[in-house]
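Here the complex is missing one protein chain, while the rest keep their positions.
Lettered A, B and C in written order, each chain numbered from 1.
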Amino acid sequence: MADPLFEYLQRLGDDSLILAQRLCEWCGRAPSVEVDLSIANMGLDLLGQAQLFLAYAGEIEGKGRDEDALAYHRDAAEFRNCLLVEQPNGDFAQTMARQFLFSLHRELLLEALTASSDTRIAEIAAKAVKEVRYHVELSSDWVIRLGDGTDESHRRMEEGLDWFWRFVDEMFELDALETELASSGIAADRRALRGEFDRRMTEVVERATLEVKPSQWPLSGGRRGRHGEELSRMLAEMQVLARAYPDARW
Amino acid sequence: MADPLFEYLQRLGDDSLILAQRLCEWCGRAPSVEVDLSIANMGLDLLGQAQLFLAYAGEIEGKGRDEDALAYHRDAAEFRNCLLVEQPNGDFAQTMARQFLFSLHRELLLEALTASSDTRIAEIAAKAVKEVRYHVELSSDWVIRLGDGTDESHRRMEEGLDWFWRFVDEMFELDALETELASSGIAADRRALRGEFDRRMTEVVERATLEVKPSQWPLSGGRRGRHGEELSRMLAEMQVLARAYPDARW
Amino acid sequence: PAKVARFEERVAADEFIEPNDWMPEAYRKTLVRQISQHAHSEIVGMLPEGNWLTRAPSLARKAILLAKIQDEAGHGLYLYCAAETLGTSRQEMIEALHSGKAKYSTIFNYPTLTWADIGAIGWLVDGAAIMNQVPLQRTSYGPYARAMVRICKEESFHQRQGFDLLLQLVNGTPEQKAMAQDALGRWWWPSLMMFGPPDDQSPNTARSMRWRIKRETNDELRQRFVDATVPQAELLGLKVPDPDLTWNEERGHYDFGEIDWAEFYAVVRGDGPLAKERLKARRDAWDQGAWVREAADAYEAKQAQRSLAA
Partner (left out) sequence: PAKVARFEERVAADEFIEPNDWMPEAYRKTLVRQISQHAHSEIVGMLPEGNWLTRAPSLARKAILLAKIQDEAGHGLYLYCAAETLGTSRQEMIEALHSGKAKYSTIFNYPTLTWADIGAIGWLVDGAAIMNQVPLQRTSYGPYARAMVRICKEESFHQRQGFDLLLQLVNGTPEQKAMAQDALGRWWWPSLMMFGPPDDQSPNTARSMRWRIKRETNDELRQRFVDATVPQAELLGLKVPDPDLTWNEERGHYDFGEIDWAEFYAVVRGDGPLAKERLKARRDAWDQGAWVREAADAYEAKQAQRSLAA
């Protein structure tokens, strides 16, 4: 069994990395230059967080793997991201729905982690939480603007949130590994964040004149490496150079 | 410099392989089950041709590479397909336009190659030409049906042919390598096929009530390994397993 | 009532009912539901396999997989045609699929995560399908029975190919063997679920069996599948993910663990891991192809008019 802290840091890092990669797919294709800019902005923040968490993960593992080795030389089943972040972009409403749901959970998680007994985690979280707070703002604004915009944007935004609903619960799951890490003050108790998430999420959704759908059968598995069909396809692209030239440094 | 025959066989094989791969992308997404069937049918024919030509290419090279080594372990710049076949599918009209233009040229080429002084090539061509003749029929039928269908299908079909026009000349280029192989009766003189191509192409386009656009600046480079941006992306997907597990046999 | 008696008599005598023969409405409805569900399964089933078609690791395997998917499209077509002989149009059936009213096999709502899954689908899913379908070659409705004869022949070919793919993996590198084991681990239970709910929760079984629409119960078929498949897993050197699995000398059958029926009913309800993605893929293909189908119709109409005018 791998070191629990190593596992945990991969979860934190992979969430950022995989979502950053999805955001990169928008490059040059956003609805306006301004949106292109703000998507790139979020992508950069997430990439930076991924580097910090994965570098630390590699150190904890102690087998000489750095953040690039972890990003570029693991198979899909070795990734520990939640299912939500690996979902394809869909239209702009879906992308913003995903961003909103993820960022809101992430802000709460990072906030809690600023008090982690692991000072390295606490430091990274302190830096990252400010960035993610801005992502919440930006994506909330879009949820509201699209929800309360035209009939078409309202419909798309509602469908966007609806499409990702089944992936929300997974972000608040606390398995044995995290329970233990939480009891020693390293990890945060994800379950404790759910109330605040629901409160703030509902607030935004209501301002957006949208309706929260009744809960669906929740899906999970990402933390154990059980992903959907799209992750391996995304990694084939992301890792192609590193795989084709294993001896090269870039 | 590589053996000219090895080069030539890669050209013949890669054209089939890359187009087959594009057709595979339609799987389960065609406008009807019947169309799904016929696309799969063409894909299978082309895959078979690719295997025969590339297996022979590997033998001629004499370095122990078989058809799979060539398909799965060359980089984009080592592929020798013409640019047309690597172009993304676009909509169904584009896919049929590409299929029609390629298959018509290919039928004429294979017909000529049934008389190749290289008996192995002649044999493969004799088998393949029958298959490709059917592809010409099928794609011509769609060009006509869509061209002479609704206003929307007419517009899409016209745009589809227009989109690929710039890649047609390349299929009739005869460089020094093929000139030499043609003079020894191994290769076919591609330039000699152009008249018949134009005649039959015009016939179909006219029956489809479409207009042939004035010729555009023709693009080429595929035979020298100068491809567009999409080929490497396609290969990243196609080759991912072979690259990730170089020691495995499947 | 005389008609009903005559019908029941013919069916009991293993005669084939043909499209123009009289049949009870419930028989017709049950058949349409069953055949169209089967047709939809073939078509939706192309998606999880198609997911690896572009990544097949050798040209020979790619060709085998493409041919298999092509066969499935063909099966879908026969079955739609068989159902159409009962007076339901393909358009209606496809709309029922897209609206979620019609079902398809729950198994296709699970993801294909590695190349080994392609082998597992051939071996287990086609294997289970054969168990279901072999008795249907003698089903009471003629067009359905005849479609089944052809389908069964191809399915058993697919099953051997799937087994062969896994055989290659288990004889390969450690990563390949692990891939095969992982695939069996994920596909085993969903395959057992393919036979439907347990007999005591399958209220229509008795009638369907009397009508020869079904010829064996869900639990009988499931048992037969387990009995046939476990030795094959041993041959592959793979471990079936069921701690309760043991040979019962007395029964002459394998005993096996309890199926997670909550998961089964969730997937039936439309909550499978990829249920939304599958339906969306089908709907998108259909919607995006609408202009093509319309163009083909318009062209046919013009041609008809032209030949009329000529």
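To be clear about the criterion, contacts are C-beta pairs under 8 Å (C-beta built on N, C-alpha and C of every residue); 3 or more make two chains touch, one makes a residue touch a chain.
Because the structure is a prediction, the values reported are computed rather than measured.
K.L.:
If I'm reading the header right, one chain is hidden. Which shown chains does it touch across the whole complex?
P.N.:
Visible chains that the missing one touches: A, B.
K.L.:
Among A:7, A:67, A:158 or A:178, which one is in touch with the chain left out?
P.N.:
A:67
K.L.:
I'm checking contacts with the chain that's been left out. Which of A:50, A:82, A:128 or A:219 qualifies?
P.N.:
A:50
K.L.:
So which bits of chain A touch the chain we can't see?
P.N.:
Given the touch definition above, chain A has residues 17, 21, 24-25, 27-37, 40-41, 43-44, 47-48, 50-51, 54, 67-68, 71-72, 91-93, 144-146, 148-150, 152-153, 156, 237-238, 240-242, 245, 247-250 touching the missing chain.
K.L.:
Name, in rising order, the residues on chain B that touch the hidden chain in the full complex.
P.N.:
76-77, 163, 166, 216-217, 219, 221, 226-229, 232, 236
Note that only the chains that are shown with their structure count from here on.
K.L.:
Count the C-beta pairs in contact for every pair of chains, then give the pair with the highest total.
P.N.:
Among the chain pairs, B-C has the highest number of C-beta contacts.
K.L.:
If we define chain centres by averaging CA atoms, which chain lands farthest from chain A? Would you check?
P.N.:
B
K.L.:
I'd like to verify one number: the distance from the centre of chain A to the centre of chain C, where each centre is the average of its C-alpha atoms, in whole angstrom.
P.N.:
The separation of the two C-alpha centroids amounts to 36 Å.
K.L.:
Please tell me the distance, in whole Å, between the geometric centres of chain A and chain B computed from their C-alpha atoms.
P.N.:
42
K.L.:
Taking each residue of chain B in turn, which ones touch at least two of the other chains?
P.N.:
Chain B, residues with two or more chain partners: 237, 240.
K.L.:
Which parts of chain C, given as residue numbers and ranges, touch two or more other chains?
P.N.:
55
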